[in-house]
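Quick notes on the structure that follows.
With one protein chain held back, the other chains of the complex are shown just where they sit.
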């Protein structure tokens, strides 16, 4: 299988699997107990916390493990909203956030909160001025993603933070696509909260974390229990946490080479597609972009059928098409940057990883133009020139 | 190690570990994707769902996987509260619920909900009449645990359900201590929602589930995403889910023999302690009791120091003592059944599992009386007779 | 490789009857790009028998496969027979479709109905066909 769908999940590295295995069975013990077995488990969790903290240049006591990026996002939005409702009821997010932010915000509107969705430009950038204008004296939280999961645009978080922090408003960023993929520093970004997910940097599924800057007012999403310093109840997924820690450690070590590797391949892919296929739309920014992300709209044809052809060559990618989304709706991100329904439905997202090789790009560039042409010839929208 | 602390966590069975292992690494695939790899993962998740459904005599489409019992409890309470707030704002729980229910309810009081804590009698039973009296025309949810995690008392859920269901009120039960341990049938219990956790029946940590009866109005706790039928967002912890499924399957097969095994040992333990140590308080009901649970207050002495002595013989148990709770408070369950602080602090909880043997009980009964006597002789509260 | 049956994949990879028919006796288009599918169907009719059927489709694998199968199924059939063709029959002929893709087979039925409707109208006959409004075709 040639995986160009790393934004959805990366395969855990062997080193990650190795540290997890003992916790399947042997390393049994309750981390909250007074016994040594439990203490060993606790130490493993705290070591993982330290690694995850280092990944984003924060402190271990600011890291709260969750079961997913979605949980981290819900924790941030709902936790801050409920804890600060005496201060205000207004939240600002962007139009291109992940569904877990969009829907968490929507749920809050049913509980008396107000949500402003700031727009993005044609490349997917939020304009700091728009955020500034959206702020009211009721604003308690701004939540803007660090990089978009579809079009790869990296938002000017630090610049926006200046606007937000002037006003004593909490700032959350969804860094699921950046933590472990590009350098992330909570102090440079000036954020108070930041969401991560292990499956995005060669860690296990079912492990995420929320960074909460010391002193931030936030309520638990999952109440009860003493785990995670009283902020997230529930018996810990020890294996997942330990795997996330190892994945963070490896990411810290390997980040520069990983970035170079995927960016090099990604650039070959972009150049190749633009040279060999006409009427393609490049989505997102060419400069401020995730190094592993390429996103193209292929005019006149639909995404799932492109993926099906690629699948015959064991090439896996993702699509902005309504047909491949379980909600059967075209990507809200693509529509927000002004893509037509036709283009959104004909969009393919390629996200690269460390397991990709030049041969993969070669094969793709050999096959894709053929498939695109075949599908266009079947399309009622296409007129051969 | 001799484990008498199975209420905290059980060790995953080898069969459970075996089904989980492939998902560590090889069985890689996104269950929401259109590819076969993803489809295989999806099928594994659905098979697990079917097993968990069978464990409590429900349907697979009524099972929603979570990361823990605590998440299931928070999901039930907050999800029902927010979805039904137009109907009313009153919730009834008992005084001896798990912290995840108590604290979730407490959080809701800060959002305009009202919570009544019905009392329990000296054996820990909720009286159906008390529930009936507590119901108002604002009541939208009653949440009462199936069996208590400390004193082992099994509540008359079906009887209480009759009172609750007369009034078109939703009924949730926290079955973390019963699902997989004793027979649980959602139709017999007449509950609308039921929480479970895999680590309580020889499954992995970090895997739980909420049963939601078809047609129940509930909001997600974790919004966004299409996973779990849109009711719980986040990349699935595939390994945990698959492990929980296998653990459920094994529990269904082995329940009668497991019960007989632990109950037999447990009864030896109770008889032995009562015969060999004076001034002990038996907590909970002798009849309607979890088969693996024995809970005793040892007068004049403190629980942690008893556990420390037992620990020298590699015997692990749990205590109601303030010293062993991370909150440094004596068990709220013991106080609710009328135990004094002295007794609560001197209480030891023994919870048995399938890995216990007669030899374990023998050793305990040989050692414990000696340790109790040594500690009593150090105690300023004790006067030798 | 995918959630589709072999037969669906065969009709997707090697679609039958792709193309247009100039001066077709009936021609119908359903769907729109916002739903992700557009189907255009053409029929040529001789003595009440469909002698040729072609299609062009913008859409997913199921949309293309059902277009292909539907055109295959009406070739050589009388107009009356074609009018009886249901989406269930197309789906069955394809060896089933994933649940989320059922609407594509409905689209194929609708494209055919629309082409038949056009056929009656072109002949100046009262059309016995009641076209369903677009929204019902796509239930998403």
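When the chains are written out, they are named A, B and C in that same order, and each has its own residue count from 1.
Going forward, a residue touches a chain if its C-beta (ideal position, glycine included) is under 8 Å from a C-beta of that chain, and two chains touch if they have at least 3 such contacts.
Given the structure is predicted, the values throughout are model-derived calculations rather than measurements.
A.B. asks: Any idea which of B:103, B:200 or B:305 touches the chain not displayed?
C.D. replies: B:305
A.B. asks: So that we can see where the missing chain sits, which residues of chain B does it touch?
C.D. replies: 300-302, 304-305, 308-309, 311-312, 314, 321-324, 326-330, 340-342, 345, 377-381
Everything that follows uses one rule, which is that only the chains that are shown with their structure count from here on.
A.B. asks: Which pairing of chains gives the most C-beta pairs in contact?
C.D. replies: By number of C-beta pairs in contact, the leading chain pair is A-B.
A.B. asks: Centre to centre, using CA atoms, which chain is the farthest one from chain A?
C.D. replies: C
A.B. asks: Take the average of all CA coordinates in chain A, do the same for chain B, and state the distance between these two points in whole angstrom.
C.D. replies: 34
A.B. asks: Centroid of chain A to centroid of chain C, CA atoms only: how many Å?
C.D. replies: 40
A.B. asks: Compute the distance, rounded to whole Å, between the mean C-alpha positions of chain B and chain C.
C.D. replies: Going by mean C-alpha positions, chain B sits 56 Å from chain C.
A.B. asks: Among the residues of chain C, pick out those that touch two or more other chains and give their numbers.
C.D. replies: In chain C, residues 1-2 touch at least two other chains, as defined above.
A.B. asks: Which chain A residues touch at least two other chains?
C.D. replies: 304, 311, 324, 326-327 - these are the residues of chain A that touch more than one other chain.
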